[in-house]
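For chain A:
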Amino acid sequence: MRDLIEKLTPRYTLGNATYQRADLTFVDVTRDELRALLLELRDKEGFTHLVLLTAVDWIEEGKFQLTYMINNREADQTLGLRLYIDRNDAEGDTIHDIWPTAATYQRELREMFGIAFPGSPRVDEEFILEGWTDMPPYRRDFDTLAYSQQTYVEREGRETHDPRATMKHKMYPEG
Partner candidate 1 sequence: MKDLDKNFKKDTETEFPLREEMRPRKVTTPDGQVIDIDPLADYFCQEAPKVHRKSYSAIVEGFYNWARANSLWILGFGTGCGAIEMRPLMTPRFDAYRYGIQWRPTPRQANLLVISGYLSVKTLKRAIRAYEQMPQPKFVVGLGSCTINGGMYWDSYNTIKKLDEYLPVDLYIAGCMPRPEALLAGFMELKKIIRKGEAEGANKYAENFDWYKANQKSVIKDWDMPDYSW
Partner candidate 2 sequence: MTFEWIHIAYAALTLFIVINYGMIMTALVRKIGARVGGRYGIPIWQNYIDLAKNIALRSKITHGVMYYLGPVFRLTGGVGLLLFVPTIYGSVMFQNFSYAGDLILALYFVFFGTLGMALGAGESGHPHSAIGVSRGLAQVTAAELPLALGVYAISLQYQTLNITEIVAAQQGSIFNWTLFTNPLTTIAAMFAFVGTMMRSPFDVVLAPQEIPIGPPTEYHSAYLALMQTNRVLFPVAKVVIYMNLFFGGATNWAEFAIKVFAIYMVSVLIGVVYPRFRVEQSIRFFLKWGLPVGILAILTV
């Protein structure tokens, strides 16, 4: 894996390589090189499978991290490409033409994070949520508890226990 990263480094701006496991590596990429890199990895390096495409909300840095996780079946290698995009103007480039399954991931990201992928098929249609009008719920500034309390009626008398304290009390009543 290191070889691959080293081989690609002269031509691509790759940063911050993390060798998580023997078969799992993460590396930062830039948006303008993403497409070329993905194509090269798919067609030349045998990373034929898009495992997932997901996002992380780095609200403090004002960024979304898109993670393209791709897999080389023959070499049993997984490579995660991290791409940071601006959180306020969240827009990614669609890769549904490279992996058709990406369209589904992109629809999900559009709905849950509000990241736009212009050109992706059916990206603006409802995906999981129905009739959702609030902000995308996976954004970290969306407070699900507050939303839940403001939306759904609660039953009176519900108690909440700290699991740690409760279990300790139950299992060792004497202390």
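Note that a contact is a pair of C-beta atoms (placed from the backbone, for glycine too) under 8 Å apart; a residue touches a chain by one contact, two chains touch by 3 or more; residues count from 1.
Behind the choice of candidates: all candidates are chains of the complex that A comes from, given by their letters.
For clarity, every value in this text was computed on a predicted model and none was experimentally measured.
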Going by the contact definition at the top, pick out the neighbour of chain A in this complex from 1 or 2. 1
List of chain A residues in touch with candidate 1 within their complex: 128-135, 137, 142-155, 158, 160, 162
